[in-house]
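Starting off with a structure, shown below.
In this view, the complex is presented without one of its protein chains, the others remaining in place.
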Amino acid sequence: MEIILAIMIGGLYAAAVYMILRRSLVKILIGIVLLSQATNMLIFVSSGITRGNSPVIKAEETVLSQPHADPLPQALVLTAIVISFGLTAFALALTYRAYKSVKTDDLDKLRSAAMGGEENV
Amino acid sequence: MNSFILRVTIRYLLPLLLLFSIYTFLRGHNEPGGGFAAGLIAAASLSLYTIAYGAKRARQVLSIDPRFLIGSGLLLALISGLIPILMGKPFLSGVWLKIPIPRNTPFDIGTPFFFDLGVFFVVAGVTLMFVFIFEEEI
Amino acid sequence: MTSLVVFAGFFAALFALWLTKKWRTRAGLILSVLPFLQVVFFLYLLFTKTAEPVRMNLPWGDIIGLSLAFNFDGLGLLFAVLISGIGFFVCLYASGYLKGHQDLGRFYFWLFIFMASMLGVVLSDNLILLFIFWELTSLSSFFLIGFKHDEQRSRDAALQALLVTGLGGLAMLAGFVLIGEISGTYVISELFHSGHLLRESTLYLPALILVLAGAFTKSAQFPFHFWLPNAMEAPTPVSAYLHSATMVKAGVYLLARLLPIMGGTAEWQNIIVVVGAITTVIGAILALGQTDLKRLLAYSTVSALGTMTMLLGYGDTLAVKACIIFITAHAFYKGALFMIAGSIDHEAGTRDIRFLGGLAKKMPVTAVTAAVAALSMAGVIPFFGFVAKEVLYERVLQANLWVLAAVVFAAFANVIVAILICINPFWRRPVEISDSPLKTIHEAPVAMLTGPIVLAFIGLMVGVFASGSGEIIKAVVSATVQQSVNIKLALWHGLTPPFILSLLTLIAGFGVYFLIPYLRILLQKLYRLPGPEKIYQLSWQFTLRFASIIIDKLQNGYLRYYLSTIIISVIGGAGLTLLLKGGLQLPEQLLAPRFYEIGLVLIVLIAAFYATIAKSRLAAVASMGAIGFSISILYLLFGAPDLSMTQFLIESLTVILFVVAFYHMPRFADFSSPHARVRDVFIALFTGALMTVLVMSSLGNRIFPPISQYYAENAYLLGHGRNVVNVILIDFRGIDTLGEITVLSIAALGVFALLKYRNRKGSKEISK
Partner (left out) sequence: MTNLLVAPILIPMLFGILCLLSFKSTRLQRILGFVGTIVLFCASLGLFFLTLKHEILVLHIGSWPAPYGITLVSDLFSAIMQLLTSIVGLAVGWYSLAMIGEQRTAFGFYALFHFLLMGVNGSFLTADIFNLYVWFEVMLISSFVMMALGGERAQMAGALKYVVINLISSAIFLAALGILYGIAGTLNMADLAVKFSQIDSNSSRALISALAVLFLAAFGIKAAIFPLFFWLPASYHTPPAAIAAVFSGLLTKVGVYALIRVFTLIFIQDTGFTHTLILVLSCLTMLIGVFGAMVQHEFRRVLSFHIVSQIGYMLMGLGLFTPLALAASVFYIMHHILVKTNLFLVSGVVEYLGKTADLNKLGGLYRSQPLLAILFLIPAMSLAGIPPLSGFFAKFNLIKTGLLESQYWVVGIALIVSLFTLYSMIKLWNQAFWKPAPPLSPDVPVVQEKVLCKPMILPIVLLASLTILVGVGIGPVFEIAMRTGVQLFEPARYITAVLGGL
């Protein structure tokens, strides 16, 4: 199963990178979302996976009974998910704003629109 | 979206969802849930309301500026971390009080609880802010 | 206390800024008090304290080998006397030359910075300290050359001088470090004793070449000589001071200083003598064809610097003696002549000797002074220049024939230059030009006369009473070679070969002087040949061109090129490392896949693939959502309910936000060319493959038990919660969460700011 998941992660990365390399802003945005999905999954998987037992201590016990899923990567991924949610929302707003100010989705047009203010002239 | 059914459904769903959010929050320490999920659920409920009635009405329902919600949430989390400093412990150390509940195991309340509450406010506030602004400006 | 004498100039520089505002006309006069006092002080030391030189060593940056160490020995003091003495006259001179100039304050500021730094160079007893002062002379020289900064020419010349000397300076720094690290000290007077360590080191030659680069660039040696004539864009007091009498001699000083440390080897002698001799000849050839008084003097200075350098290359007592005498004589007559050239320019409005003439009547004092200085320069008995030339010939007569020829040729050219300066502007019939300003010409003001007169007549006096200065020269030479030597100086040695040679040079010079107008045409054709300056310019042009090509290629403004470069280098770097070092290791125990899990994975993969080819925005968002929700279920299946719940909620909200935003955004369009797409597919696939490999290797290399056991044991007992993930989030790693909610808050602030911000026209960015 780990190998299958690793391939899935690879697939997600491939899709994300392909999207990020497009000229269209909205595609880049989707690429970034996929990238963070892939990364979250990577953290989750590479620290090892187990089925079923969630890291919740049962009502009658004081310590977590074995076997259990590693709680730390879960906490990390949760943090990462929330952070990337914030970043995504911001990036979305930025894309929208950029689109509104340049009226194009094409990054190359954005470049030429900003000529004189951007890069070498 | 001017669906009548949606509007009516949401009007009744809203209190339920908010209640569910509080439940998620409270059980979060012992069962899956907690400040993040609860904040998101609370925000989701108001988001649905926003979709149905628009951001203006939703803001009225919320009655405070989301920025205030965010700020106070952050402040709450920060202060809950500062309390142990006053007691000479490192920042964010847990300070616990046992609240005896008759005929039951005592309920532990401590600074992490308030910290989680801060998280709840921030997550709810931020998500609502996203939704409101996207609704209003886009 | 004594070191304050060195630093006084820096304070005077600041004082000058204030003083010139308060008291424009007298400022120069008042300021010249400082160099006057300094020269008195240094003379006193030179006459009394050279047997046991005054040394001091104050701590500064001892940890890097830097200390405020000064050494007032004969060599340093001779230079100090020249610097402050000529500085005094230049100060006076400038008060006349730049009378009422709007930037007078800045002029004196940089002049005094220069003066103090130059004193620092010659008195420092620590290599790093010396370097600090050295660079400060370059910097102040930059500001002085570019004093007339409204003109492009001045700015260019200043930049050129700074870059050439800066290049040498940097090389020299590396050389100093090598010296310091080989010998274990940066203190010069200690280095005198550890010279053998250096000379025996394998790094001796590199260190020598690096240091020489500094000395040669500063002293305008071939092939770096070209900056000096260009630096004549500076106001004349500056040229007189920096570019003939003092700064350009810093390189010579350095060679003299290092002579007992690094000198005496075949490398030392060969390199320095050859470079010096070439410079001597090149400077002389370049001087002969000039028509601008200052350039004429500048090139003859280059030639003279070459001779001085060459002498230090030999480095024996006689050569050092010749060098020291030549330096001193040269400082006197060249300083005087430069100031005279400035006076001529100031009064007549031109420095071109083709147009000047007949000034003797209008400026008699200047004319006589010029004659005295020129006679010294030509080496006529009984002037100091003659004494210098005698000793010089005495030394080179022992040397290689080529070197002798070079020196004689330079001396001969020197005679011609001296005559040109002395005769043409003053005694020749005036040239009639229609708008000639010559009619209003009158004698230069006293402030501008004092310097040349005193310097020129010192040149005469020292010559006449040559034997009297023997003691000083002895002290200086002893300090230079670091052993006690016996030296006598006399004006008249009898009819020795040097004297005969001297005479011949004079006669030849007089003879050829009359041919100069014809020779000039020939020479100026020669000057058009490309030389080191051309190489310098071309290499800068090449560097700039190269830089701009590289930068245009790299920083081309296309985000996707940036991204693909980054991704390729990261993936390539990590992948190659993994591949070459053999980090592939598969996990041993694997979970058996279940069909619904495979189903979910397939959904994710298909959705991911579909997202890349989707033609509509909604479809892409939908596949993004499908991926998110499937992953959320996967989290649940593998024991992460919290994660699953959060992922589910956030995915829903993300999809909503995307739908809302995309509704108002343009349709999907693929702008990329097929070629680009193929390339990107490859990049994407490689990335994917590498990440897969990394995950698997990571699973195969799980060497250490994770720390989570601690959480499993203590979440309830110490953290008072049963949901371990939540306890980690709000307690064990609470500060992560604190940062995380801050991120969220900022993101909200950002969305607010981005979408609500309206650029109000005319809104004032600056508020008081």
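Letters A, B and C mark the chains in the order given here, with residues in each chain numbered from 1 onward.
Heads up, the rule we're going with is that a contact is a pair of C-beta atoms (placed from the backbone, for glycine too) under 8 Å apart; a residue touches a chain by one contact, two chains touch by 3 or more.
Small disclaimer: the values here were computed from a predicted structure and weren't measured.
Looking at the complex as a whole, the chain kept out of the display touches A, B, C. From the set C:Ser141, C:Thr366, C:Ser698 or C:Asn723, the residue in touch with the chain omitted from the display is C:Ser698, counting the whole complex.
The residue from B:Ala55, B:Leu92, B:Val123 or B:Ile138 that touches the chain not shown here is B:Leu92.
Considering the full assembly, C:Phe131 is the residue among C:Phe41, C:Phe72 or C:Phe131 that touches the omitted chain.
Residue positions on chain B in contact with the hidden chain: 65, 67-68, 70-72, 74-75, 78, 81-82, 84-85, 89-94, in rising order.
Although one chain is not displayed, chain C still touches it through residues 59-64, 66, 106, 128, 131-132, 135-136, 139, 142, 146, 149-150, 155, 159, 162-163, 166-167, 170-171, 173-174, 177-178, 181, 206, 543-544, 546-548, 550-551, 554-555, 557, 559, 562-563, 565-567, 569-570, 573-575, 577-578, 581-585, 691, 694-695, 697-708, 710-711, 714, 731-736, 738-740, 742-743, 745-747, 749-750, 752-754, 756-757, 759-760, 763-768. Residues of chain A in touch with the missing chain: 20, 25, 28, 32, 35-36, 39-40, 42-44, 46-48, 72-73, 76, 79-80, 83, 86-87, 90-91, 94-95, 97-98, 101-102, 107, 110-111, 113-114, 116-121.
By our rule, only the chains that are shown with their structure count from here on.
Of the two chain pairs shown, A-C and A-B, the one joined by more C-beta contacts is A-C. Note on chain placement: the centre of chain B and the centre of chain C lie 62 Å apart, centres being C-alpha means.
Here the spacing of chain A and chain C, counted between their Cα centres, is 49 Å.
With centres set at the average Cα position, the gap from chain A to chain B is 24 Å. Residues of chain B in contact with two or more other chains: 30-32, 36, 123, 126, 130, 133-134, 138. Multi-chain contact residues, meaning those touching two or more other chains, occur in chain A at positions 54, 56, 78, 82, 86, 89, 93, 96.
Partner chain A is touched in their complex by these residues of chain B: 30-32, 36, 123, 126, 130, 133-134, 138.
Of all residues in chain A, those touching chain B in their complex are 54, 56, 78, 82, 86, 89, 93, 96.
Remark: chain B residues 28-37, 40-41, 43-44, 47, 51, 66-67, 70-71, 73-74, 77-78, 81, 91-92, 94, 96, 108, 110, 112, 115-116, 118-119, 122-123, 125-127, 129-131, 133-138 touch chain C in the complex.
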